[in-house]
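A single protein chain has been removed from this complex, and every other one stays in its place.
What follows is chain A.
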Amino acid sequence: MKVKHITEIAIALMLARWKQTLVAAIGVTFSIAFFISLLGFMEGLNELLDGMVLNRTPHVRLYNDILPSKLQPIDLSKEYKNHHNFISSVKPTNTRKEIYNAQQIINQLNKDERVIGVAPKITAQVFYNLGNIDLNGIINGVDTEKEAKLFSFSDYVIDGDYKELKIIPNSIILGKGAADIMMAKIGDIITVTSTEGEQFSLKVIGFFQSGIADIDKVQSYASLSTTQKILGENSNYISDIQIKLKDIDQAPALAREYGNFFKIDAEDIQTANAQFETGSSVRSIISYAVGITLLIVSGFGIYNILNMLIYEKMDTIAILKATGFAGADVKKIFITISMSIGIAGALAGLLFGFLLSLIIDAIPFHTSSLPTVTTYPINYGIQYYSIAAIFALATTYLAGWLPARKASKVDPVLIIRGK
């Protein structure tokens, strides 16, 4: 029995009941379209929310933590070596926040295969002077190009050109919150006071909005050299090294490795932002559950329609069997019907899912906390399309298999006698 002829019979049976067949296919189409757009939308939101923190956070951060020394003088004493000692109120010594040999560490990291990029950073505590009032502030000294490349810095600069930070000396990109309080405009000169008591005049060349209001009220950005000047440090002074890795999952292991190798404190992104992963995965599980339910429901639709078709076409099945078609052939015919509905529905569903995603992607969505987002986020990941297609084919096969088995067992004598 050639596939062509099985298909021919299957098509003829489908055409005989084309309305129901179409309804079944539309059921599959809808479930796939919604599965794809739902998961794409959910993943888009996940990425957006995670991105608010994860994209801007280095995967591994090297710094000198302010901690009391682990080795207290009494530990060095031979006399008390075998004793327990308790020291209360231990204070940290005047540890340097500067990373020693920062440039060598950066050079070394740049050679590491597992690293995408390295960006140095300095943080300086300042006061923004606003007439009589001083506002607390933090100026992050960054290498603008690297910051833009690795941590999407440019996405959060809502006004002005971030590249000018490097070109114009003594320039600053103010946090949006801070700028609103100071009523600063681009081109204004503001005054800041460093913790050492020195005053600096800085030119505002842009505004920065992270999406987290508390940060925007405090943080501003300046170039590395400007920040070094404010701190009164030389041009080798670096307080943080931010590393972006190729594989984010390696962060904890690499943080430990770098920490030991460079004798420095290292913090990985998982430790810093553990809760984000949990939220994302729970949201994903819920949307998968909803999507798969849709697909299963459409499977029941196919099951019903095939069952009906078999009752209606008992005569046809009987005559096929009487003229020499085996049960297996009849089964193939009905599985073919079911799979055709599944495949046609799935293809249309993939297309409609994509179109639906495009529509959601075009719906305006403005929120002050996310300056770069203007429409609803959608993820167009191929994995949702393939999961939907595979799952749809599996459900339609199963939905077709049961009625097909029933059809293959139809006893032609009963039908022919029954007339």
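Just so we're on the same page, contacts are C-beta pairs under 8 Å (C-beta built on N, C-alpha and C of every residue); 3 or more make two chains touch, one makes a residue touch a chain; residues count from 1.
Rule of thumb we're sticking to: contacts and distances are computed from a predicted model.
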Chain not displayed: protein name in its UniProt record ("Acetolactate synthase", "ABC transporter ATP-binding protein", "Thiol reductant ABC exporter subunit CydD" or "AzlD domain-containing protein"): "ABC transporter ATP-binding protein"
Hidden partner chain, touching residue among A:132, A:278 or A:323: A:323
For chain A, the residues touching the chain missing from this view: 1-2, 5, 8-9, 12-13, 15-16, 315-316, 318-329, 411-413, 416-417, 419
